[in-house]
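Structure first, commentary second.
A single protein chain has been omitted from the complex, and every remaining protein chain is retained in its original position.
Showing subunit A:
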Amino acid sequence: MIDKFRAKFVEESMDNLHDLEEALFLLEKDMENKELIERIFRAMHSLKGGGAMFGFNHLSDFTHHLETIFDWVRNGKLKVSTDLISLTFSAIDQINFLLKTGDLSKEEDIQNQKVFIQRIQAFLTVTNSPSDAASVNTASDQEAGESEEKSYLISFIPQKELLQNGTNPLYLLDDIHALGDALSIAYTHKVPSLEVLDASANYCIWQVLVSTAESINEIKDVFIFVEDECELHVDLIAETAIVGQPEVKALVSKALSSNILLTPDDFKKGQWAPKSQQPAVRDEKKKVAVKEHKISSMRVSSHKIDELVTLVSELVTIQAQLSLYAENNEDPTIVSLTENIQKLSRQLRENAFDISLIPLQSELMRFQRLVRDLSKDQNKDIDFIIEGGDLELDKNIIENLTDPLLHILRNSIDHGIELPDERIAAGKAPKGTILFKAFHSGANVIIEISDDGKGIDPEVILQKAIHKGLVEADVQLDKKEILDLLFVSGFSTRDVVSDVSGRGVGMDVVRRKIANIRGEVTIESEKGKGTLISIRLPLTLSIIDGLLVAVGSNQYVIPISAIDKIYALEPSQLKQSFNNVVVIDSEQYPYIDLRKVFQEEEKESAEVIQMIMVKAEDKITGVIVDNVIGEYQTVVKPLGKYLKKQEIISGASIMGDGTIAMVIDTSRLLHNRKLKK
């Protein structure tokens, strides 16, 4: 049971951490922003509180120190600085680590944590005193712990169910005691006799008198996790520290013997009040869940979504069967019913796929982090701009996209953007820019990563490719073809494998990974000006609009998105052509006969030749098929591990009549052909 809660806590904390990181990025740009500081503080507070509650003691301890820093920041005792932000970033990594491992057991880890905490504490003692003397004053006051202290009466009246959520009220009291001098009073008069006592219920009421320099909000924050399960009052009873004074003790013992709760009024009669005595901000009753809590989003396990999408895919298949049946049985009732079902299933499908989309944003944080850390490491100054981060993509695509994108970004920082001096020498602004841009284009999503760095010298690439024996020495290639060599396996621009990019793998892996999610990657670069890498991706993986064609005895699906035009040609038009080039509208196009590719026997001469013009990597190639059957929306199913080596076929699709049509991966088809040539 508790494991389940722990898992939930970890999951939520990851969200918190994510939020924290995001706020930190914003804070870096706007160091004075109070709201952000508050947000960071909140996130840390939740981590600390939750950590203690779910047995992540090291986590709780660690975040406590961080929280203190940001408490100082929020009270103006400490200024936000770049150092502080860097420290917090590394702290986030540590928290991440702690969340994953739980409490530390290795001596080494514990030592590391200690060192880290000391670094944090160093911030508190140095009091990086930039400006106002006042802030220094309050800081020292805190140590002396006198004049700024006020006294509060906290009445904590929990409901019976308090203990059922695993809350230990004594921890809360401990927290209060940590704020300053405190005196707790426990009223136990409501505890029933043993026969009727419910061991899982809470019968106690507590009151705490505390003298502290912390604000009233700080005190309330302690109870933040139980606010729905208790009645809580926090009242200012004196402007000075009164805990420990004999009069107070008398009041307390009187309250205990009479079992009558202390009220703020009891303290009014006291002698210690120099200033106005009104109970400050009487907290509204938090007991009832008056807050109208609207749930605008909910968390669903990705497993359930996958299942939904699978079911919808099945439905689409069955629905196609039904349509076929209706077509053949010209019964008007069935036809109209089928049409309605078709409409519904289409809507359902769109909805289901919409649900399975997640915003790119969720991964961008990692990229920002990478850019920040790497540029600091390499003393490069880089402005990382993101456009279109709210774009949504299929979860499976995003999962497969992260590594290639990280690699591309690393390349940009590593090899693209120059050091500030070099940039100035080249007549550029010292600060480099990496622009990450995502946008829709038809049924595709395009992601572009561009930098204004030194670009790629085609000559260097070509020499290297010749040196590695990837191309012949006397080869004639245009610039685009040369840049394409970067994607050939066995090509890596750096001889030395650096820690950052070029871990022995290069752009060939990027291209392969992107191809796995049916995407395409291209590169453009201008020497001295920068590089642009663009990735074209399908919106979703599992359903495509396809053109059904026949070749030999089989049916195949060609994705519509790859098709430019379809021509019906006279056989004579082919005969005139030589070297597999066809002339259409006085333009020359290379062509492929699918029968040859699929090793089917040659077809006897047909009257019309169906030529489908397919575009891939900016080139148009003709593909000859036997027959064009029609346009279908199909669910692409994987072929499984045994047919993974099958390169040209990217999956299979079940047609309405239960037969199977194979889905052709056009870019692989054209690519393979190029290699053969």
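The working rule: contacts are C-beta pairs under 8 Å (C-beta built on N, C-alpha and C of every residue); 3 or more make two chains touch, one makes a residue touch a chain; residues count from 1.
Assume contacts and distances are computed from a predicted model.
UniProt lists the omitted chain of the complex under the protein name "Positive regulator of CheA protein activity" (options: "Positive regulator of CheA protein activity", "Sarcosine oxidase subunit alpha", "Fe-S oxidoreductase" or "Peptide/nickel transport system permease protein").
Considering the whole complex, the residue from A:Ile120, A:Leu153 or A:Ile654 that touches the absent chain is A:Ile654. Touching the missing chain, out of A:Asn33, A:Gln361 or A:Asn554, is residue A:Asn554.
Residues of subunit A in contact with the chain left out of this view: 314, 317, 553-554, 597-600, 637-646, 648-649, 651-652, 654, 658-662.
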